[in-house]
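Missing here: one protein chain of the complex. Every other protein chain is in place.
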């Protein structure tokens, strides 16, 4: 066991799997010599050489397009998109190509790869260094989306993602990168994809979150405890395919649901979860399922703490839902 | 009044507004000499010349990027994306630029334009000539999304969209293009944006649809009528900003909601509507709100009528919801 | 590997407006540039080109009869497509656009599989999920055809990159049209291939049109081959209706890529003799070609004249060949048309490697749900 933050945990996962599997290559803008603008890939080029840790030209289209070709050619590319906000030049390749290759070729071609994407707010990044674009990819059949909330899960989910035979978008919450350290096993372990985790038990209201907002959810749960409300907190961990079952079980117990995400509200994953819960557990609901999310505005700079669904906004939603 | 199908109604709207306002320019792949692959822009280049009806190179990035510049420069561009499936190379300009210009510049810059986008299935187009990508744009703050279901609305909404000072994505359901004709007034009239329309009254269940699926919704409503269920059918017309109020009023009356769309289910607009109804009218709901949508697979070719949420799939959803 | 082609025809990375050619309109080879291929090979190319032509005629008819939904032909572009594919080695991979099915067939992709795709039936390797002409042909080292313009270009570069990293002797070739040079993936693919010296060929089929947009209106560069200069990728122009010229240049580029010399951009100058696809009517935007000009340009006729000159082909052989191919086509059409559509359950398969619960649920809903009265 070593104490690691999320940056070092992901770095450790990449290093482990590159040693373990020589099909794994890392690529992207500034990932090589610099080791990434967040230093997630630090030291990898030195250890594995320029052929496997590749500094690319400035083109997300090129990064993802060539990564797909590499994957088809038998490698396991782990391309980085420097910020989630810059993934749009690559969405044609992701939506029309990576997502559909297996399906459209009747299984003849696949493109297993892990697209690393630093996402979310909390670093004073304004419009273009704060977005959480999961909705686009959840909506697209054929893509998986993962978002860890802590170093342990980050490493285990990364190893599981690289070994998965489908394309995975691996969202890394920048706000968590260096926010906490925890014991992370050296060597190999995986955290299964599409398995949510109940991180706090409670019987009054189910509270679902992931990534950086999980910490806020836990903080809010602790706060409402003082007022007699016990929230069951679920870390979704894999956003899609979603572990609806774990959420449904919890809602059947509590009768109440609050979901939290940084992304804008309209057509966010919160909407999908509410709709699914209505479809599967409507008669168990004792209060309207509730969303606490980023507002339907672009992500602002100065007021980012007013934009984010931090604990102070989760608390009243929990109380109102529990007391409905 | 002239009998028009949707193709001629939109053509008429464009012609009218180009005569009326010389800031309006039409641009895109094959829109000029050919008049568009669906002939929506037929005859416009002859009438208004190559400077205002522009055949562009094959680049959606270039079409939308330059259209934004034109709009900033005082024109009212109406760019066409030949198929909704090919809009992805333009999403960076749409999401990061068009959607945010007004906001990020504190109102100094705006980019009023209407992006015409033929969408949806029903023409045996398979993966790449059938998609309905509204979710991406609804999720993005700063964009409007319109989708008419008939020639009258198409013309009126087009004129309203061109005159609107925000960027509008104008989704044209290909399946409706030549499917029906109706009386369309010559000359000027507008249909207000963000106003849904109750196209059939009923007291048992609210049924929301738009575009090509509106016709299926009406067919389903007629079918369940025989079984004593009266559906209130709402044509959403503008997908975003959504006229939630009209839907809420109806649901308060019926206590029941079914929503239909061609796009995949996960994070589709149906999810958003269900979540909004839960937030605003939960206590009025007498049955779980229900979605009938495209499946969470890529859009298939041979089985497209199994993929689409046609009347045969809407009917049981209506009956089950009404009898819940 | 056939080594009959002598290198030296691809200019270094500098503008070159010369059009490389071998055959004149009468099928006479220029001894200066003639790659002197084995006659069996030339015959094989000719037969594949002719078969392609016959297929196009038949498929367009089937479409007009409403028996298939769509067809995109390659009339007039057979040399550009087939002679270039012939010049690739067996281990090399093709990343096609939608007009290169002839290349897959040249590589023994079964005609029956192609026809099953045209009908989108249960035997279609793409399982009826894609439009006609969007085949998948792994066995032919030919990737799954896509509609979005240009996306295969970066992918081909990436596949070549994988081969390079794994030290495998594999070259890739992406095919695309003049219109596709405006795409994002052309730009990124060329740039990455240049920077990383990837063993990939950019086969730019300049057929004069992108649907209704003439190639002069697609770009203002002096030639399409010149675009290589922006990326440090050598560019060369070839008479794309001259099978021997196409073969020679492609072969040289393959040899160079395979020996670590990096990518090449090959502008295959040809002409789209037919409509863009069965959905298109070119009368709206282009003048009819006069028939003399069309004859002159025809790559199939030109190669036939060459073979006839060498007494390697005759009118009798032609008639026998046409009859044999048409019969073969008939059998495949009949079988493909009779086959059932794919199962409804299959619509939910292969979205992911393992079916997640939400899709299993949707599959059950769909399979057990009411059926439409519409036919598939």
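Order of writing sets the labels: A, B and C. Residues in every chain begin at 1.
Assume a contact is a pair of C-beta atoms (placed from the backbone, for glycine too) under 8 Å apart; a residue touches a chain by one contact, two chains touch by 3 or more.
Everything numeric in this text was worked out from a predicted model, so none of it was measured.
Asker: Among the chains present in the display, which ones are touched by the chain that isn't there?
Answerer: Across all of the complex, the chain we cannot see touches A, B, C.
Asker: Touch as defined at the start, partner being the missing chain; which of B:11, B:56 or B:321 qualifies?
Answerer: B:56
Asker: Which is it among B:9, B:40 or B:75 that touches the chain not included here?
Answerer: Answering carefully, the residue with contact to the hidden chain is B:75.
Asker: Could you tell me which of B:19, B:105 or B:286 touches the chain that is not displayed?
Answerer: Considering the complete complex, B:105 is the one touching the chain left out.
Asker: Quickly run down the residues of chain C that touch the omitted chain.
Answerer: 13-15, 182, 184, 186-188, 191, 194-195, 197, 217-222, 226-227, 229-233
Asker: Tell me where the left-out chain touches chain B, residue by residue.
Answerer: Missing-chain contacts on chain B: residues 25, 51-52, 54, 56-57, 59, 61-62, 64-75, 77, 89, 92-93, 96-97, 100-110, 141-142, 144, 164-166, 194, 241-242, 244-245.
Asker: Can you list, in ascending order, the chain A residues touching the missing chain?
Answerer: 29-30, 32-35, 37, 55, 57-59, 61-62, 85-86, 88-89, 124-129, 265-266, 295-298, 300-303, 305-307, 310, 312-313, 315-316
Following the convention adopted for this analysis, only the chains that are shown with their structure count from here on.
Asker: With chain centres defined as mean CA positions, report which chain is farthest from chain B.
Answerer: C
Asker: Can you work out the whole-Å distance between the CA centroids of chain A and chain C?
Answerer: 40
Asker: Just curious, how far off is chain C from chain B if you go by their C-alpha centres, in Å?
Answerer: 36
Asker: Distance-wise, how many Å sit between the C-alpha centres of chain A and chain B, to the nearest whole number?
Answerer: Each chain reduced to its C-alpha mean, chain A and chain B end up 31 Å apart.
Asker: Among all residues of chain C, which ones touch two or more of the remaining chains?
Answerer: 129-130, 134, 146, 148, 184, 351, 358-359
Asker: Please output the residue numbers of chain B that touch at least 2 other chains, ranges allowed.
Answerer: Where chain B meets two or more other chains at a single residue, that happens at 85, 88-89, 127-128, 266, 295-298.
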